[in-house]
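Worksheet for the structure shown next.
The block that comes next holds subunit A.
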Amino acid sequence: MTGIVVSDVSKSFGDFVAVDDISLTVPDGSLTALLGPSGSGKSTLLRMIAGLEEPGAGQIVIGGADVTRTPARKREIGFVFQHYAAFKHMTVRDNVAFGLEIRRADRAKIRSRVDELLRLVHLEAYAKRYPSQLSGGQRQRMALARALAVEPRVLLLDEPFGALDATVRRDLRAWLRRLHDEVSVTTILVTHDQEEAMEVAGQIVVMNGGRIEQVGSPRELYEAPANDFVAGFVGPVTELAGSKLRPHDVDIRIDPVDGAMEAQVRRVTHLGFEVRVELEAGDGRRLWAQLTREEAEQLELMDGQIVYVRASRRMPVALA
Partner candidate 1 sequence: MRGRFALRSVALGYLTLLLVLPVGFVFLKTFEHGVGAAWDSVTTPAARHAFWLTIELVAIAVPLCTLFGVVAAIAIVRRRWRGRALFNALLDIPFAVSPVVIGLALLLVYGRLGWFGDWLAQNGLRIVFAFPGMLLATIFVSLPFVARETIPVLREVGTEQEQAAATLGAGPFQTFWRVTLPAIRWGVAYGVVLTTARALGEFGAVSVVSGHIAGQTETLTLHVEDRVEAFDLTGAYAAALVLALIALLTLLSMNLLRRKEAV
Partner candidate 2 sequence: MLLPLAAVVSKAFGGGADAFWHAVSDRQALAALRLTLILSLVVTAVNAVMGTLIAWVLVRDEFRGKSFVNSLIDLPFALPTIVAGLTLLALYGPRGPAPFNIAYTRIGVATALLFVTLPFVVRAVQPVLLTLDRESEEAAESLGASPWVTFRRVILPSLMPAILSGGALAFARALGEFGSIVLIAGNLPFRTELASVFIYGSIQSDDTQAAAAVSVVLLLLALVVRGLIAALDRWGRRHEG
């Protein structure tokens, strides 16, 4: 059992409260994402779980043991930083071996374990290189191998793909998902990218201003956001007749139907598979709809055209 339980944890820097009385349970073997805008306290919370920052108040339990006052080096965690934190003067192999050497594992064991991890992160061919001779994605995979080498009880990742370009990021995300399926170590991933959180995590914790807004599966957050903030953060939102809905839930008809409102097409934008339609409703409010290309082709929408719109599905909570 290596679940993580955070109870009533707070942390201030001077007068500024970065983490405000947070309680959270991360189930054993799960992949949980901490999602929120920059400055919402995600890193601070993660660093307190790691022992790199000391909580001002509260308790942190890992695998049933209270570790609140345990230094990072005794928590048996793996931590991956946004900017890799590579040991520049060591080769890739030495970087990965570092934690095992600290633990005085015997040489043969270190060798085989490092080889195994380099294979896992596809860096077998780069063992003798220095970090400066690797690409960003390779460096981050090295950092992951380094963190995993010591068989940590929990793996903590602080915006691990934040410094990489979009395509590499997408690849690494999928790869992390598969990796987690393989080694299934309890993992927390910090990110400000909702797509990344939704794609990778089984459980998402949405943070804002040092507090937790909602905890749930990607689907729960998307379909049943607890409030405006979560709704807006995990996906696009538009408004029709005073209620909020996802733009792909706007139903557009050429002919009037029951409960539909008259609207005028303002602009049609083709974005490949997706087509975006901006409308002005009869009450003068602006809204927008998201259609597939096929739907748009069937409707043959033109600027200025009068159509009828209604919500095919509303969000379940009445949002302020």
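Selection criteria: all candidates are chains of the complex that A comes from, given by their letters.
List of remarks:
Criterion: contacts are C-beta pairs under 8 Å (C-beta built on N, C-alpha and C of every residue); 3 or more make two chains touch, one makes a residue touch a chain; residues count from 1.
Being a predicted model, the structure only gives us computed values, none of them experimental.
This complex pairs subunit A in touch with one listed candidate out of 1 or 2: 2. Contacts from subunit A toward candidate 2 in the complex involve residues 50-52, 71-79, 81, 83, 85-90, 98-99, 102-103, 130-132, 143, 146-147, 150.
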